[in-house]
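Remarks on the structure that follows.
Every protein chain except one is present and positioned as in the full complex.
Note that the chains take the letters A, B, C, D and E in the order they are written out, and that residue 1 is the start of every chain.
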Amino acid sequence: MPNAESNSRSPSTTEKLISVTNLCCSRGERVLFNDLSFTANTGECVHIVGPNGTGKTTLLRTLCGLNGSDKGDIRWLGQPISLSDAFTHQAVYIGHKDALKNELTALQNLRFNQQLESIHDEDALENSLLRLKILACADLPVQALSFGQRRRLAFAKLLLYPKSVWILDEPFTGIDAHGRTLIENLCVRQLKDGGTIIMTHHRSLQETALRTYSKEVFIQPQESIL
Amino acid sequence: MPNAESNSRSPSTTEKLISVTNLCCSRGERVLFNDLSFTANTGECVHIVGPNGTGKTTLLRTLCGLNGSDKGDIRWLGQPISLSDAFTHQAVYIGHKDALKNELTALQNLRFNQQLESIHDEDALENSLLRLKILACADLPVQALSFGQRRRLAFAKLLLYPKSVWILDEPFTGIDAHGRTLIENLCVRQLKDGGTIIMTHHRSLQETALRTYSKEVFIQPQESIL
Amino acid sequence: MMNWGEFFNMGGYAFHVWTSWGLSLASMITIVILGRRKNAKIKAQLANQIRREAKINSDNQEQ
Amino acid sequence: MNALLLNTLTLYFRREWQLMFRNTGTLVQPLVFFVIIALLFPFSLPVDLDLLEKIGGGVIWVSAVLATLLSLERMFHGDYLDGTLEQLLIHHRYLPLAVLGKVIAHWSATGLLLSLMSPFLCLAFNVPVEQIWVLFIGLMLGTPSLTLLGAIGAALTVTLHRGGVLIAIIILPLYIPVLIFGAGMLSQQVQGLEILSQIYTLAAILVLALTLAPFAIAAALKATIN
Amino acid sequence: MNALLLNTLTLYFRREWQLMFRNTGTLVQPLVFFVIIALLFPFSLPVDLDLLEKIGGGVIWVSAVLATLLSLERMFHGDYLDGTLEQLLIHHRYLPLAVLGKVIAHWSATGLLLSLMSPFLCLAFNVPVEQIWVLFIGLMLGTPSLTLLGAIGAALTVTLHRGGVLIAIIILPLYIPVLIFGAGMLSQQVQGLEILSQIYTLAAILVLALTLAPFAIAAALKATIN
Partner (left out) sequence: MNPVSATWNFLYKTYHRLASPREFYTIAQYTTPVFGVLAFVLLLCGAYLGLFKAPADYQQGDSFRIIYVHVPAAWLSLMVYVTIATAAAIGLIWRMKMAFVVAICSAPLGATFTALALITGSIWGKPIWGTWWTWDARLTSELILLFLYFGVIATYYAFEERKTAEKAMAMLAVVGVVIVPIIHYSVEWWSSLHQGATVFAEGGPRMPADMLTPLILMIFGFMFFYGYALFIAAQNMVLNNERKSKWVRELVTVNINTTH
């Protein structure tokens, strides 16, 4: 799973999994953030905090290479992401758009994702549904699922194959108390296994099981965005 | 705004604004809930509670007449909703789909909604954006808004014209702490003015400003939905 | 001097010549007028936006 | 009462127009398709002005039918996806009238524009002047029926992801009579025959569609959305 | 390495086919449109078998171009809306190849099916047997170029709500040469002239499109998604 070299958690600079320096992003004419720097290590959950519209989603998408940035750079084990193949192989992003096909059933959606990694394992599919408690919906087309069930299905994908970095945009929206505990535990397991999580969430992580792993990065609103 | 006759809050049966008796709804072959009964009075916030996939959204949509029900009935001031004109004039529903046009700006979207009620008041538009702190986004097309800004815009519509019943599906998703307080205060104001709110939310309302007005209705999961 | 009637007749091709010339002239004038109007509109919009920002600022200070 | 009815009609008409106006793409789409379809023919047929003249009228009619057909999918689907249609159903004061307003707006951006455009296309096809008139009248009488009939198909398939084909299959049988009478006028006229009976038939179809279709559309929307 | 490249190609090809297979509508849509467009003509032209025979080949070519054009909007837009495209970009191992796989799958459901269907339509139009062959070969060589070129337009407009018209306007100038050479073969053949030069030109366009278009598509996707 995560790279062997970066498995220890000592804060030596060579081992930062992801490091962001002086990043500056803008949308339209509006500068969203300026000079943002942080690092993410293995076993660390970086919690991006900021009011609505400060650019949290934009930041996550920039980390994935989906948006360009105006200035600054993003490195993955010291390499710029545009060059790093490791990035595309080891990161997974779950945003508000859940990449689920409405006309396929829950199971078929998962199977598709598995195929992209050239794996074939029916049991793993069912197990991941079971772990998120939506196995009962396995054969329903995704459009019939409730909002929360749909979100859970998006998370079930995380369990199909090991990836060292999870990038999650508001993972707990629409999920009930029991589901939240489930997902928190999945995250803790990921961190314990030496993975990294970068997430946004509108409440403090102190009340969750992630509290001991989390580190807050606050995005300062630039102008009167709100 | 709300009907004069139903302005006092004594629990006499004739004055129930909305009463639901022995309602039963199903989706596909699956019974979601059975024998659900509750009433909603003026100045009351009915909080529908239940784990993911129990049928909260289905219930709200049924109250609006968007879904059919299998059994039971729903009355509005004693009249079945199919006959009650009052219902269509006095209720407003905000679900996950926010009825915002991506290609129009925030202001244009609001103006559209106002026009449907044959009102024309530019100041009211700007003020409702200001009250939800998204006036700065007034001229951005909705598709450029962040998730939270978009949700706020959906709520700004509530302020355009007085409606006595608000039906809200997970109103706080994607909204930051400050926004939550804003929306709670809007709700309190609505209740104080003699309105009614029916909402779903995955956390307890006890931690919010709505605590004194709220009444929980729990939907018992029927079979192994999760 | 020349005969104006004959001139406008254009040897029987009045329709062809004058519509061609007329359309060219009309489109040039339209382009210029539209450009000018756009300028005024942009400036008005900007002024409105500046007013609105003042409103947001005063609202923020109230709190 | 009458004023209120008219109000609903014009309200939805205006709303639809404004929406189309914001999004120039939607507004000119049918027109562009109409012109493109018609213009593909000269490129694909042997260079022969006589041949073009003979088929010109027919090609223009087919292009009009296709352009209308292709625009239908968009009539309700966007409103369905973003939730506007739900809102319309909830607040349905006089649903058939609201729908009629929408349909008329839609027609004015398809059929009306197409008819006005047709004389220019006729020039490109070398169609003689007497025939241009016949074509124009035929299109003005025929296209509203096309839109009204098509809207029924659009309403029936509104909840489907890829309703396009289904609409085409459903309403094509309804379109063929209009096409036969409309395009038939041209060949009648070329042969020096009377065309009044065709005009009456088209007018009769239009009157029938105008009175019945709005109710059918409203009923179809109510039945399919849940 | 080579095996891996081939793997990417086949993976996305298979995935696309499976997806189309689930949703029969998508699969048969181009075919249905193709047949419908072609069959509208006999209804709208004066009854005259000679005329039909003369225009038959041209009509079939136009129908093929239109059917391809109409299917393009769906090529990437669905994937964009639900977030699958983002995932593809993030994990872009050999993006142009993945894209090529998709395009080939798409072609096999449009161009290939259409070409196979064309001989039957020819019968309906009384097209003589020698011409049927020319038409078939022309379509088999021309339609892949149509899909490849069209995919560039589809990629440029993928983020737009109503990309359809724009795609049509953008790629029409690119389609016209293919149409001229493809349909030109028919009239050459009727006049008893050589058609080899046309065949070579179509083949050259195809080779060019096949080598360059995947990179253009990938670049366009990267440039527009953000």
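In this section, contacts are C-beta pairs under 8 Å (C-beta built on N, C-alpha and C of every residue); 3 or more make two chains touch, one makes a residue touch a chain.
Computed from a predicted model, the values in this text were never measured in an experiment.
Colleague: Can you say which of D:Val47, D:Leu116 or D:Val207 touches the chain missing from this structure?
Modeller: Of all options in D:Val47, D:Leu116 or D:Val207, contact with the hidden chain holds for D:Val47.
Colleague: Where does subunit B touch the missing chain, residue by residue?
Modeller: Touch with the absent chain occurs at residues 141, 143-144.
Colleague: Which residue numbers on subunit A touch the omitted chain?
Modeller: 27-30, 68
Colleague: What subunit C residues would touch the chain not displayed?
Modeller: 2, 7, 10-13, 16-17, 19-21, 23-24, 27-28, 31-32, 35-36, 38-39, 42-43, 46-47, 49-50
Going forward, only the chains that are shown with their structure count from here on.
Colleague: Which chains are shared contacts of subunit A and subunit C?
Modeller: Looking at subunit C and subunit A together, the chains touching each of them are B.
Colleague: Farthest chain from subunit E, comparing Cα centres?
Modeller: B
Colleague: With chain centres set to the mean of the C-alpha atoms, which chain is at the far end from subunit A?
Modeller: In terms of C-alpha centroids, the chain at the greatest distance from subunit A is C.
Colleague: Between subunit B and subunit C, what is the separation of their C-alpha centroids in Å?
Modeller: About 48 Å, centre to centre.
Colleague: List the centre-to-centre spacing of subunit D and subunit E in whole Å, with centres computed as mean CA coordinates.
Modeller: Roughly 27 Å, centre to centre.
Colleague: Please list all residues of subunit D that touch 2 or more other chains.
Modeller: 23, 161, in rising order.
Colleague: Taking each residue of subunit B in turn, which ones touch at least two of the other chains?
Modeller: 102-103, 136
Colleague: Given the complex with subunit A, which residues does subunit E contribute to the contact?
Modeller: 7, 11, 14-15, 18-19, 22-23, 78, 81-84, 86-87, 89-93, 225-226
Colleague: Given the complex with subunit D, which residues does subunit E contribute to the contact?
Modeller: On the subunit E side, the touching residues are 23, 25-26, 28-29, 32-33, 36-37, 40-41, 43-47, 51, 54-55, 57-59, 61-62, 65-66, 70, 74, 78, 160-166, 168-169, 172, 176, 179-180, 182-183, 186-187, 190.
Colleague: Which bits of subunit A are touching subunit B when the two form their complex?
Modeller: For subunit A paired with subunit B, touching residues are 27-28, 50-53, 55-57, 96, 133-134, 136-137, 140, 144-149, 152, 170, 173-179, 202-203, 224-226.
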